[in-house]
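Worksheet: one structure, shown below.
All protein chains but one are shown at their positions in the complex.
Per-chain numbering from 1; labels A and B assigned in written order.
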Amino acid sequence: MATQAADVRVADAPRGRAGAIAAAVKDASGTALLALGLSFPILALRTEQNMANQLVLDQRWSYVAIAVLLAFLARLLYLLRLAFAASPPAPRIAAPAADRPALRLLTMAGVLLLLVYPFLALALVGRAGAIKWIDNFAIQILIYVMLGWGLNIVVGLAGLLDLGYVAFYAIGAYAFALLASHYDLGFWVCLPLAGILAAFWGVLLGFPVLRLRGDYLAIVTLAFGEIIRLVAINWVDLTRGYAGISGVPRATFFGLPFEDSDQGFAAFFGLEFATIHRTIFLFYVILLMAAITNWVTLRLRRLPVGRAWEALREDETACRSLGINTTNTKLTAFALGAMFGGLAGCFYVTSRGQGFVTPESFTFMESALILAIVVLGGLGSQVGVAIAAVVLIGGTELLRELDWTKSIFGRDFEPTHYRMLLFGLAMVLVMIWKPRGVISTRIPSIFLKQRRAVRGDLVGEGHG
Amino acid sequence: MEYFVQQLINGITLGSIYGLIAIGYTMVFGIIGMVNFAHGDVFMLSAFIALILLLALTQMLGITPLALALFIVLILAMLLTSLWAWAIERLAYRPLRGSFRLAPLISAIGMSIFLSNLVQVTQGPRNKPVPEILNGVFTFGDPEGYTVTLSYKQILIVAVTAVLLAAFWYVVQRTSIGRAQRACEQDRKMAALLGVNVNRTISLTFVMGAALAAVAGLLFMIYYGVVHFNDGFVPGVKAFTAAVLGGIGSLPGAVLGGLLIGLIEVLWSGYFSNDYKDVATFSILVITLVFLPSGLLGRPEVEKV
Partner (left out) sequence: MAAPAAPLLTVEHLTMRFGGLVAIDDLSFSARRGDITAVIGPNGAGKTTVFNCVTGFYKPTSGCMVLSPGERSDPAIAQLTASGRGWRAARAGELFLLERMRDFQIARRAKVARTFQNIRLFPGMTVLENLIVAQHNALMRASGWTILGLFGAPGYRKAERVAVERAKYWLDRVALIDRADDPAGDLPYGAQRRLEIARAMCTEPQLLCLDEPAAGLNPRESADLKALLTSIKTEHATSILLIEHDMSVVMEISDHVVVLDYGQKISDGTPDAVRNDPKVVAAYLGVEDEEVEQVEAEIAR
């Protein structure tokens, strides 16, 4: 992908192998020098506070040496691979078939796996381990899948770049927490209310900004996201600020609470009480919610409103010339995306949030993460978004499992700190590798004879 | 009145820092139409670089004249931060130029996450208290009543900002580098056809923006006396707000916007409350973009059908 001037020179060098290697070594030495310059102060010298609370410098030149060596080797290998690759692979131009059997099979297998997942986890790792695998992995990933699908409507289909999507996630969460603590309502009553409220706010925030284009819309939505969070921090009377709202009631099984009592879920079904019942139940709740999100989105794509979203992404002016009310069309996309965000937020409180909401869960990082899932997965592609969520969230979650690295790098080594570092780097690298995401092709919503996928480079990217 | 003057001094000081960062945003947006999301983190990184260099010079090499040490720190921090910006542009943005519009933005967000976490990993997650320097103040006004103080730091910040902006203005307006930049802003393809090295011009734009951000980073570190790996985001967004308020693409606009944002923030906390000062800034960002998208000094954009 990244055809850089230097690489081409190496590849085309008529001097033969030795020349190519020499050129590559020279180029890689430059990279190593650059790495030296970059790592000099920030990696070589660490600021530490001594006993007197003064900053002193701790020298760590070995780290610099490692970084320089890594940069040199990575560049060298990359250049040599380019220079000695048999021949550059011909770009595939053939129109991809829409019905890729492999992908469909994978999807089917994925759905089947999901349906039995909690019991599979129970069978494989036992009760204690299964809670982690269901809660930390499956439920968290599914929340992000749902958020990704919700944002996909706004960014992927309608082409409106929204950097403040977390606002609606927060609104859903706070709506539930406030309604529950003030009016004593349960999860199942609050869930639709949270969705409606988030959609309402989507329209409210969307209305003034929808005539903005491109990066400006992105920045305004970012500002809205931050405003909502800052209000949640500062409006202490309502939200209790940083302290957050705790004790939000947990979801019940159609009125049966998950507790160790005679009225509880376990007693009713004659089971022995176990906390994992709730976890498994929540897993199926979010699975259903995500499935509904997907179903609605796929359905809407085949309805006039969904086609109008995509047409809007392709060419807004042409839409207006065909009598489409672009303001309303954008607002429906915004409202629907917001609604799914709000539903996910409401669910988050009762599941991962353990009945506890603080503003800290709704930082800009969350918005960036959700957007990254959508873009890396491939705008508009439901499967792509799901894959990206599994890889990104599951991958970073797996990094938490790397305690054994302490035995290599020493006790001070904290692998979780590297989680976001690698995450950021991965975002950059995936963009360079596949700027349009993992699945970039678009499946037409209707066809006459044969459904053929549309190449990614033809699909518009939207103006907002 | 004294209170107001005091707020004015504080606002201008803060605004100078925002203005310096804002120039980086506005120049990059002007030339490649991209919001360089990582710029705020480049600024944060530069503050750390400056802090480390200051400690290294004073503690390890024992350079005692403070003015000399600060001067060396300033030059080195500008150079090293520029190197970072150059590498970032080369690695994360250039391969995506002319590609899908969202790709550079996502890449920039990824870079921003990478930079802040790199500093967290290498320098630790805690606040870094800066050794106290330049603590003197001038005091004006009635010693019985409210006095206005003007610290050496504030004088330094405003003076350094003014001198560097003048130098920068000269480069952009009077040299061939500036001309090449303006040509690329208008029409990159045509500029390339006329022999302007577009890649180098864009790299230079990033480098210049980063150099000014490094100045801001050093001044920020001295002024607040503490740096943290998360300090990139909020000043970054505020500086971007400044660039938008002034009219994105306009250099005087970025400085003007920076000063206004600094003043608004300080006056808001001085007269209303400290709690909602960031809300005020973000609201200004929204209001400007909705009602005055071309900013105070920007050129209005005409929609072509």
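Methods note: a residue touches a chain if its C-beta (ideal position, glycine included) is under 8 Å from a C-beta of that chain, and two chains touch if they have at least 3 such contacts.
These numbers were taken from a predicted model, which means no experiment stands behind them.
Although one chain is not drawn, the whole complex shows that of A:Arg46, A:Arg60, A:His417 or A:Arg452 it is A:Arg452 that touches it. Across the entire complex, the residue among A:Ala308, A:Ala368 or A:Val383 in touch with the chain not shown is A:Ala308.
Within the full complex, the residue among A:Leu79, A:Ala199 or A:Ile324 touching the omitted chain is A:Ile324. Seen across the whole complex, the unshown chain contacts chain A at 296, 299-300, 303-305, 307-308, 310-311, 313-315, 317-326, 332, 442, 444-452, 454-455, 458-460.
In the analysis below, only the chains that are shown with their structure count from here on.
In whole angstrom, the spacing between the mean C-alpha positions of chain A and chain B is 29.
Against chain B, the residues of chain A that register as touching in their complex are 1-2, 4, 34, 37-38, 40-43, 45-49, 53-57, 63, 155, 161, 208-209, 212, 214-216, 218-220, 222-224, 226-227, 230-231, 234, 317, 364-365, 368, 371-372, 375-376, 379, 417-418, 420-421, 423-428, 431-432, 435-436, 461. Taken in their complex, chain B has these residues touching chain A: 29, 33-35, 45, 48-49, 51-53, 55-56, 59-60, 80, 83-84, 87, 91-92, 94-96, 99-107, 109-115, 117-126, 128-131, 233, 237, 240-241, 244, 275-276, 278-279, 282-283, 285-286, 289-290, 293, 305.
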